[in-house]
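Below is one structure, written out as structure tokens, with a few remarks after it.
The complex is shown incomplete by one protein chain, all other protein chains being positioned as in the whole.
== subunit A ==
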Amino acid sequence: MIGRVAVPVVAVVTLALPAVLDDSALAVYILLGLAAMVTVGVSLLMGYAGQVSLGQGAFYGIGAYTAALLTLGGVPPLAGLVAAPVVAAASALVVGTPLLRLRGHHLAFATLAMQLILLSVAGQLEFTGGDIGLQGIPQFGVGSWEAGGAAAYAYLTWAGLALVMLVTRNVITSRPGRALRALATSETAAASSGIPVGRYKLVVFALSAAFAGLAGGIYCYYTGYVAPGSFPVLISIQYIVMAVVGGLGTIWGAVVGATAITLLVQGLDGLATLPGMPSYAPTVLSYAVYALVLIGMVLFMPRGLVPALSRRRKSLSERV
């Protein structure tokens, strides 16, 4: 009931916002959308398939580098944007085949190691531009139309997010979705009821990588610049914070979590750049926020904001 009212309202607000926001606010809006896109994948992976990835930033980076390299090589931007999630998913399939034999903290460290290796390799190879990275990436465009302003990227980002959410919803409500929920609780039980555990885990891993790759593709056209420094380990941790805050295994939770964290960090940034604050204040505050929110949520609200709120709503309506 509430969902039926809320979805159109959210859609209308989302579509109206780029028209009214100024450029700096639009930048936040775009980065928020991109973060939400990656977080939906993380939430799917952690909440449904029960796998922790500390290397989601790697796929974000792969998507960005793919789109950037292709476009700089003369391929139309649209093809670059399509290739970004495809290449990210393909590399997830390759990397995931050995890695997904691991679970729990082993998988967490292995995915972290994967991102560190990737960053180190990208910083050394010639064609990725080394530590300096790739610059002068052309604007995104289709045919003769070219995305000029930030508003166009905002629409592109949120269209991408809508697509990602739709795909996730369909996956969750399908038969494989039920299988995923089963294998998150016990792989042995799932396997003995005939679920191809390994294949399903791999597919979800690839899907979440594709989401991150798409976000990375849009990111590279928007900023026109990619470098290893754009994808630090902290970015992967940030996605986990967002997914945990919103509530693992909920699609809207990922969006709510990304929004909450982005706005919180932005608000504190505004505070930290006030005159009289030390120069390190913005970095310190954002680290502190990530850390405290993560610890607080895991300990005191482990199911996340969205499930906690909807449960409260349910219990209220039952009382009425």
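The working rule: a residue touches a chain if its C-beta (ideal position, glycine included) is under 8 Å from a C-beta of that chain, and two chains touch if they have at least 3 such contacts; residues count from 1.
Here is the rule we use: contacts and distances are computed from a predicted model.
Visitor: Determine which name in "Cytochrome c-type biogenesis protein CcmE", "Serine phosphatase RsbU (Regulator of sigma subunit)", "Bifunctional protein PyrR" or "Branched-chain amino acid ABC transporter permease" the UniProt entry assigns to the undisplayed chain of the complex.
Guide: The record names the chain that does not appear here as "Branched-chain amino acid ABC transporter permease".
Visitor: If the hidden chain were put back, which of A:Ala113, A:Leu264 or A:Ala308 would touch it?
Guide: The one listed residue touching the chain not shown is A:Ala113.
Visitor: Check each of A:Val86, A:Leu102 or A:Leu264 against the chain that is not shown and name the one that touches it.
Guide: If we include the chain that is not displayed, A:Leu102 is the one touching it.
Visitor: To test your reading of the contact rule: which positions on subunit A touch the chain that is missing from view?
Guide: Output for subunit A: 52, 98-99, 101-106, 108-110, 112-114, 116-117, 120-121, 124, 186-188, 191, 233-234, 237, 240, 244, 280, 283-285, 287-288, 290-292, 294-295, 298-299, 302.
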